[in-house]
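Excluded from the complex is one protein chain; the other protein chains are retained at their positions.
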Amino acid sequence: MDLTWSAEEERFRAEARGWLEANLAEWRADCGGEPASGDTRDGFAQHLRWERRLFDGSWAAVSWPSEHGGRGASLWEWLLFEEEYYRAGCPARVTQNGIFLLAPSIFEFGTAQQQAGILRRMAAGDDLWCQGWSEPNAGSDLAAVTSRARRVDGGWVLDGQKTWTTRGAFCTHLFGLFRTDPDSDRHRGLTYLLVPLDTPGVTVRGFGRLDGDEGFAEVFFDGAELADDAVPGGVVLGETDGGWSVAMATAGSERGLTLRSPGRFLATAERVVALARERGDAGQQRRAATAWMHAEAYQLHTLATVTKLAAGAKPGAEASLTKLWWSELDVELHELALDLLGPEAEIDGPWSKAWQFALAGPIYAGTNEIQRNIAAERLLGLPR
Amino acid sequence: MDLTWSAEEERFRAEARGWLEANLAEWRADCGGEPASGDTRDGFAQHLRWERRLFDGSWAAVSWPSEHGGRGASLWEWLLFEEEYYRAGCPARVTQNGIFLLAPSIFEFGTAQQQAGILRRMAAGDDLWCQGWSEPNAGSDLAAVTSRARRVDGGWVLDGQKTWTTRGAFCTHLFGLFRTDPDSDRHRGLTYLLVPLDTPGVTVRGFGRLDGDEGFAEVFFDGAELADDAVPGGVVLGETDGGWSVAMATAGSERGLTLRSPGRFLATAERVVALARERGDAGQQRRAATAWMHAEAYQLHTLATVTKLAAGAKPGAEASLTKLWWSELDVELHELALDLLGPEAEIDGPWSKAWQFALAGPIYAGTNEIQRNIAAERLLGLPR
Amino acid sequence: MRFALTPDQVAFRDAARELLAKECAPSVVRAAWDAPAGQLDRGVWDSLDAMGVLALLVPESDGGLGLDETYLVPILEECGRAALPHPVVETAMVAAPLLGAGAGMVSTDLGGPLIPCAADSDVLLLRAGGGALVAVPPASVSLTPVAVTDRARRTATATATADATATATRTNTEPATDSRRSDDEMSQVRSVTAATRTNTEPATDSRRSDDDVSQVRSVAGTNSEPATDSRRSDDEMSQVRSVPFTRTNTEPATDSRRSDDDVSQVRSGSTATTTNSEPATDSRRSDDEMSQVRSVAGSAALVTDDAGAIERALDRGALGTAALLVGLGQAMLDLTVGYVTERHQFGKPVGSFQAVKHHLADAALALELARPAVHRAAWSLAHDAATAPRDVSMAKAMASDAAELAGRKALQCHGAIGYTVEADLHLYLKRTWALARSWGDSAHHTDRVATAIGAHSVQSC
Partner (left out) sequence: MRFALTPDQVAFRDAARELLAKECAPSVVRAAWDAPAGQLDRGVWDSLDAMGVLALLVPESDGGLGLDETYLVPILEECGRAALPHPVVETAMVAAPLLGAGAGMVSTDLGGPLIPCAADSDVLLLRAGGGALVAVPPASVSLTPVAVTDRARRTATATATADATATATRTNTEPATDSRRSDDEMSQVRSVTAATRTNTEPATDSRRSDDDVSQVRSVAGTNSEPATDSRRSDDEMSQVRSVPFTRTNTEPATDSRRSDDDVSQVRSGSTATTTNSEPATDSRRSDDEMSQVRSVAGSAALVTDDAGAIERALDRGALGTAALLVGLGQAMLDLTVGYVTERHQFGKPVGSFQAVKHHLADAALALELARPAVHRAAWSLAHDAATAPRDVSMAKAMASDAAELAGRKALQCHGAIGYTVEADLHLYLKRTWALARSWGDSAHHTDRVATAIGAHSVQSC
């Protein structure tokens, strides 16, 4: 057991901190005031400029190999980077669904051509990827997907509808599951497709999330003709009719380590503690310490997980526990912040906005009800 | 809306208060020190003397007609009596399972002969009734009862086992469900029988509850021959093979108004508030106020319920909500008390004992998981 | 003892429910979100006025219904259930007993610094400060476009002129010998209100006559103490809005618990008066007192500097808000029950999953037990019970908790569909968040109960 960072890791941290502070200040100045939410059309454009800065500094995807735009950082360095990123107050990543959800699957299932053609453009923000899992009748029950892709010469014809597609209205590409075997049901006969949103027959309609931002989209496919080479290396990720296992790998990323690093919550916890010091009563200060401990425990748990991964272990069903913890921690932190603000909480400021975002945590990436089922069945071995 | 008590009700309250204070003091003096728990053999005997005092003063079952040993009190007066009973610090009723669980069914389903022969002796503590619902494999799932009664000339032959029978080792009679139609399953073919525990072939074994008191018993039936006239008016309550509906009426009482009157929790809340004032921090004092409000809300909710019952309404599935509320309130109150006592809480004193008893609340009378199902299905109309 | 609504109270409540179901569908609430200032559809508001709801607490002799809180509170529950986008608590529960009938639409900062009101232009503003309540008539009130989470709530502020006048009026050290202003001044206030109302008043208003309108009253200063105005300046407000992470409490409490002082500070500086808890000996003002309150001033005028009256106004606002919250919670529960019954996943209704059942049973339980607390507090206020402040605080604490719980459960059971502005849920949810923390939040009222029941040791009070 060694809970100290090496000199090299500390150097990495210092480099990240310096770069982030300087560039964040420059970007903010560049925006001419408080940047808008990345989930609005104007804000998205501002945030893309931030993403470009990250890419230019090789910070867009630190753990990727340098040929794809990363810097080959270890998982430890990635954690440090994330910690510094949120400590500095950097904005939520508008490219996250590509970088944190799709990319791990591309690394695992993609061909060399796909990797070369997709990853670097993703890191650079040239291609902007949104997730096409959910459908009006396939939310928690992802295997109920009915959007379909019919094989034709040289490509696929897509029909159906995806929805709750985060930032879909601002993105250029979609990754998602389509039923390619018309006689299949549930999780068989699905294919993981990569779809440029400018494919003829694809229509995107943005709509308001809980906080009013146009953060969601519906994507309609009306006989959309998707050519096999619409994406470098081909539009099928993994095997035709074998999309479920690819999707499950992505869903694992979503719940696990990469989507919500501890740094994000440590930074929020520090801010809540400061707010409690400034205006809380003793009960609220105690709640702040509890929330801080929960964030710190998430950090410690992650350090233990990374130790295992670094030793070659595979992430497993523990990811369900992780998802439960960070999503409920996020609600806890922001609920306390709102209680501290009292009647001023309803001003639609950063805390209020973040509270509304936090409320999505127990819903997306598999509802917490589903996660508790998974934890009970796969970790504790309770009967289905 | 009128939230005041009439002069007559106030007179009733004053009479009850005076009688209870005087007699409680006498009984305690009579016990020569702190009475033992009513769930121990010695304590039970002491508590029977208290029960006898109540009966002699016509306070054993205030709402019953006077011919059965009550005083024909209204539901309002019953509430006032309960409030005064617990405010004075009177002990939990060792006769409660007869008076509050069996008696309502006797009033509803019993013949005049049964009523005359059973109720007064019950109120007087001459017959001591315990409940025989649960079996080793029929807990929450009461319809899984397998104890059986075979019809023979002039009576029944009983076989099987009941368990978790509260104070069974000290009682004289048992009421319970037995399968009388051997071809039936689930809730059909069951009969509600009244069984003297000295019937040959019946064996009772007391065992320790969580708090160590011999508060539970197993009751074994090995070809026990129960004569039809073993109980005045006959041993079958309601129809043969029709015991389920009788039992459900009793279960309704158990969850509802009569088992746990608000007075009990108001008194505990006052004691917790005093404890918080004496040794709590601000956070604990806030928790005390919350718990007090929850007790007070239960009182208010009960006043509304009694208003409806007094106007002729029947108690319904709302009883599930009531049971959830008081059982979780009781845990809340005692958990706070233990937190206030801190490291001294583990001394096996009144608070610690009451805490352990409170923990049974979410389990007995239908687990709170079952109650939540009932509330969701019958009150909210959610699909089964 | 009879703890149930009377047939009259039920009839009145049901009439209000029916009216709201017809005239305040979710589409009406949505429209209020987008209405420019002064162009709010006030059909349902005027209907409620016509029904007498807004002046329900005003004596019949003054043009009201002469009823009490046990009638009004169940109606407010219905207003909550409909997410009514108008300041009905501020107007009917808080202002009417102070100002009488016909004051029009009223907003107030008693419930918090935000002074929320609807997007209408003729809003009379009740402001607290320096131990007094002042009224700013509509002509001197402006709406500022502060973004709030629930956009059916807006922020009204007094114009600089009104503030200046208010201060000037209140620094006049001579007590007013005549409590009524001249007819000239009266008609000035009245005309502003009337002019605005002409635009929006629907023909269906069968009750309001010109006579009623002429009863619109504004109020004058009868108090000679100089105002030590502790209200937050606009500058301070904008600072709060832009940097909530870093705002410091400029007057730290000596005790780290939120003390009564602290909270009354939040309530815009009525420090001296809120903690003064002289028991009210009469729940209705005498005619003498009424006429004193109705005296008229220029553009901002003293309503009262009676600590007991301000305390009662705060209690009425808190209780009215508690009633709204119970209604909002019930609406969210009902919406969700409907949704999970329709919505299928994994081949069966979502509502058949035990986890969903238990979530909603919890919400039902909390609401079922909060409602009697709200009704009891209405009775206590109406009968001026000694326990009224405690009972109001219990009602607000329990209603806040129950509605917040119902909201959380409702959103979770809706899943992604609830997490959009296209579903109606958010209209109720955002109102709930705002109201749960207005007029004192759950912690504040719980501490008030703790004091009332003696849970606080002498040292910690």
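To keep things simple, chains are lettered A, B and C as they appear, and every chain counts its residues starting from 1.
Everything below uses one rule, namely that a contact is a pair of C-beta atoms (placed from the backbone, for glycine too) under 8 Å apart; a residue touches a chain by one contact, two chains touch by 3 or more.
This one's a predicted model, so the numbers in the text were calculated from it and none came from an experiment.
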Omitted chain - touching chains that are shown: A, B, C
Among A:R28, A:R52, A:R150 or A:R277, residue touching the chain not depicted: A:R277
Among B:R28, B:R279 or B:K308, the residue in touch with the chain that has been omitted: B:R279
Full-complex contact with the absent chain, from B:A14, B:M248 or B:I347: B:I347
Residues of chain C in contact with the chain not shown: 252-257, 353-355, 358, 456-460
Where the unshown chain meets chain B, residue by residue: 34, 134, 137, 139-141, 144, 163-164, 207-210, 212, 216, 271, 274-275, 278-285, 338-339, 341-352, 356, 359-360, 362-364, 367-369, 372
Chain A, residues in touch with the chain not shown (by the definition above): 1-6, 9, 76, 273-274, 276-278, 280, 282, 285-286, 288-290, 292-294, 296-298, 300-301, 303-304, 306-308, 311, 318, 321, 324-325, 369, 371-373, 375-377, 379-384
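Rule of thumb we're sticking to: only the chains that are shown with their structure count from here on.
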Chain contact topology (line, ring, star, complete or other): complete
Euclidean distance of C-alpha centroids - chain A vs chain B, Å: 54
Intercentroid distance (Cα basis), chain C paired with chain B, Å: 44
Interchain centroid distance [CA atoms averaged], chain A/chain C, Å: 41
Two or more partner chains touched - positions in chain B: 282, 286
Touching two or more other chains - residues of chain C: 256-257, 356, 443
